[in-house]
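Mind looking over this structure? Questions follow.
Every protein chain except one is present and positioned as in the full complex.
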Amino acid sequence: MQEFIKQYKKNKSAVVGFFIVVILVSMAIFAPWIAPHAPYDQNLADRLIPPMWEAGGKASYILGTDDFGRDLFSRIVYGARISLMVGAVSVGMSLTFGLVMGLMAGFFGGKIDLFIMRIVDIMLSIPAILLAIVVVSILGPSLINAMIAIGIVGIPTYARIVRASVMAEKEKEYVIASRVNGSGNLRLMFKVILPNAATPIIVQSTMGFASAVLEAAGLSFLGLGAQPPTPEWGAMLSDSLQFITTAPWMIFYPGLAIFFTVLGFNLVGDGLMDVLDPKLKDK
Amino acid sequence: MNLVEVKNLKTYFYSDEGVNRAVDDVSFEIPEGKTVCIVGESGSGKSITSLSIMQLIDKPGKIVEGEIIFDGVDLLKQDENYIRGIRGSKISMIFQEPMTSLNPSYTVGFQIDEVLKLHHKELDKKGRYERAIEALELVGMPYPEEKYNEYPFKLSGGQRQRVMIAMAMACEPKLLIADEPTTALDVTIQAQVLDLMNKLQDKKGTSILFITHDLGVVAQMADEVVVMYRGHIVEKASAKELFEDPRHPYTKALLNSIPVPGKHKRKSRLDTVDENIDYLQFPKEIR
Partner (left out) sequence: MSKILFDVKNLTKHYEIKRGLLAKPKIIKAVNGIDFNVKKGEILSIVGESGCGKSTTAKLLMTIEKPTSGEIMFEGEDITKFSENELKKYRKKVQIIFQDPYSSLNPRWKVGRIIAEPLLLNSDLQKEEIKEKTLAIMKKVGLKEEWYERYPHQFSGGQRQRIGIARALIINPEVIICDEPVSALDVSIQAQVLNLLLDLQEEFNLTYVFISHDLSVVEHISDRILVMYFGDIVESGDVDEIFSNPKHEYTKTLLGAIPKIEV
């Protein structure tokens, strides 16, 4: 573990990414203490107030308010909770299904592999956003359904990664050794091979988190994800389009929040990739 | 006459964990037309020594000190252009894994041709083709014209190694460095390749620096032997002297740990090189 931390620290941008993620998670956990206002509180007397350092700004609204008089900063802070949830649920879903599919395809090969990979190919041939839109249209627009849609869309990537890793490890002698000692298929897949196939999955999950947040923002922006008054960053962008010239802070800060979140997770993913991969090549 | 004189060579590798003195003050000579074998186990520094002579040491490694005098010129004092000029033409190298040392995407002929293009600019296409076929014939490749157009994956391990030797010999180098060239080959193929190398040496007067861990191969190939252990030379002698009268405890332990038909009683326990002894404590045996 110590070795891991030492290696990780070598990559400066990965460390930056790590701190961004820590800030994000802290924002989500400590939202009620950090945010000066409740995210749904409207104060129509204080609509469209600019950030506090600009003319007309008020100290109680650090980043200003939106068209309903809601504090932007508080909404962004609470939005972190939503984004984290989106990332966790979608990635969790993609990972679970992708893992099982990839494990079975890689391990059993033959017809099972062909069958599973054709399903994956079909899923991949439909553009992600389109697929997400279709799923949401069927299920109805809501944040939960957006998460499910994003989860489904992410499955092929994990399935492929897992399958490739499993195929690479399957023929190695330590797997044969376990098999010869009487290990059943299930055990071989999950206890023997999977721990050795984990690295690319971990890396992909971190980066998948970032794309999930981005995709959720996209869907919400289109009106298909989080519905008002939920303080989801993408939804906030969409709601604020009409105010782009009059109250640009309403678009800028949620956008910045999305940007940093995606950046943070991607940097962490990059850093993990650098640290975890060479260790596997020990000889 | 010495073709190569290595003097006090030091090649170190730097990392967070410290300095790895892979080659630590090594000196030896390679006479013209003779074969010198460097023997050692993993970590002895034998491969790094040969790579240092070819100046193929990259970061985090560095040649820290020493002289490598080739044909009267100290290679370590020359610029990159000079070194590139002699690599492949005056000094060539062949490696252990014939599978990966040949480029799988190009035919055999193309690869030999490339080497010739670099170092024999006076030859035209036809001239190079003839030289390439000559080189393939020289290494005993059956049907050289056909093989010229083949891709490496169609050849066996032994044939690929012959191609490597052909490429290495195409420019008639003065020194051939062979780093464990037969370790990955079957023993019958190994015998053929070693035989070939000896014949080439007789024919062309090439000096050979042969890196190996196999003392049997040393017995077959070497005129002079250099025994390396943890970056140092612990014994240096002619092949005859080494096998008849090994002096350094490490050399003796190494020789005794190899089962030789007839030498040891069957199923007796072999002597081993003791991991806990630092064999460097014993005085070096340089003859």
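The letters A and B name the chains in turn, as written, and every chain counts its residues from 1.
The definition used in the following text is that a contact is a pair of C-beta atoms (placed from the backbone, for glycine too) under 8 Å apart; a residue touches a chain by one contact, two chains touch by 3 or more.
Small disclaimer: the values here were computed from a predicted structure and weren't measured.
Peer 1: In the full complex, which of B:K59, B:K126 or B:R269 touches the chain missing from this view?
Peer 2: Looking across B:K59, B:K126 or B:R269, the contact with the absent chain belongs to B:R269.
Peer 1: Which one touches the absent chain: A:Q42, A:S142, A:N196 or A:Q227?
Peer 2: The one listed residue touching the chain not shown is A:N196.
Peer 1: Would you mind spotting which of A:I5, A:A55, A:I138 or A:V180 touches the chain that isn't drawn?
Peer 2: Considering the complete complex, A:V180 is the one touching the chain left out.
Peer 1: Which of these touches the unseen chain: B:L194, B:I208 or B:V234?
Peer 2: Residue touching the absent chain, from the options given: B:L194.
Peer 1: Since one chain has been left out of the picture, which residues of subunit A touch it in the full complex?
Peer 2: Residues 172-174, 176-183, 192, 195-196, 198, 279-280, 282-283 of subunit A touch the chain absent from view.
Peer 1: Going by the touch rule given at the top, which residues of subunit B touch the chain that is not shown?
Peer 2: Looking at subunit B, the ones touching the missing chain are residues 41-42, 157, 186-191, 194, 213-217, 219-220, 239-240, 243-244, 253-255, 257-261, 264, 266-267, 269-273.
Rule of thumb we're sticking to: only the chains that are shown with their structure count from here on.
Peer 1: Counting only Cα atoms for the centres, state how far subunit A is from subunit B in Å.
Peer 2: Measuring from centre to centre gives 53 Å for this pair.
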